[in-house]
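One protein chain is absent from this view; the other protein chains keep their places.
The block that comes next holds subunit A.
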């Protein structure tokens, strides 16, 4: 099967052609190699997981995708074009949204304002129009508010829309952050440990949201997660990293039976 052809999964979703491809990425911090020669692709409409033990370089990989780190070697291909080195905000303008492992919300703003900030790509009225709140600015504000309300509905955070984010509990903050990323209508959504620090119910909720998102909006998702049960259930394909190297890539079943992966997680006997 060529990577450019669409196929239909067992549960009836269509996985499209490759939307992002990492080619031989190497990232160094001084003498430390965080990522060594890693290649993988993300296909349209799929849920792609990146897993690996602590310090494997998963978050660094995500930071390379979102433009925080510029790799010393290798290329990032996005929508069939090689991507030049970019600032994070330029990457966001291209339609790549993300959430953070440690929540990165704007604490002083309300939930609604936080999610509205996600619509930055869709709102570009001039300063003058905004200053007098007429014309494009006003229309844009209302149109985007409608779109944002849909996402607020979808993630079931209607009741807290006017609450300052600083006052919310952890689980809700995670959800608001997801809402903000989703509001951008991204082509690729990067989730950095969306379930870290959650209890079972919250994890179930979050898994449901991720699946629904993928299903209803057709959002392509790349996620890092430590909960193996969640990863194996949710994802279509999994990349496994260890010490900055790729040690496995494939469907959850393939990865589960990969000896290198089992060794990385369970350890190997040394002579």
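One rule holds in what follows: a residue touches a chain if its C-beta (ideal position, glycine included) is under 8 Å from a C-beta of that chain, and two chains touch if they have at least 3 such contacts; residues count from 1.
Just so it is clear, contacts and distances are computed from a predicted model.
Colleague: Can you pick, from "Amino acid/amide ABC transporter membrane protein 2, HAAT family", "Transcriptional regulator, IclR family", "Fenitrothion hydrolase" or "Cell division protein FtsX", the UniProt protein name of the chain not displayed?
Modeller: Options "Amino acid/amide ABC transporter membrane protein 2, HAAT family", "Transcriptional regulator, IclR family", "Fenitrothion hydrolase" or "Cell division protein FtsX" considered; the missing chain's recorded name is "Amino acid/amide ABC transporter membrane protein 2, HAAT family".
Colleague: In the whole complex, not just what's shown, which of A:43, A:98 or A:203 touches the removed chain?
Modeller: A:98
Colleague: Tell me which residue among A:106, A:154, A:217 or A:243 touches the hidden chain in the full complex.
Modeller: With A:106, A:154, A:217 or A:243 as choices, the missing chain is touched by A:106.
Colleague: So one chain is hidden, and I want to know which residue out of A:32, A:127 or A:268 touches that hidden chain in the complete assembly.
Modeller: Only one of A:32, A:127 or A:268 touches the chain omitted from view, namely A:127.
Colleague: Against the chain that's been left off, what residues of subunit A make contact? List them.
Modeller: Against the missing chain, subunit A presents residues 66, 68, 87-89, 92-93, 97-98, 100, 104-109, 113, 116-121, 123, 125, 127, 130-133, 137-138, 140-142, 145-146, 149, 180, 184.
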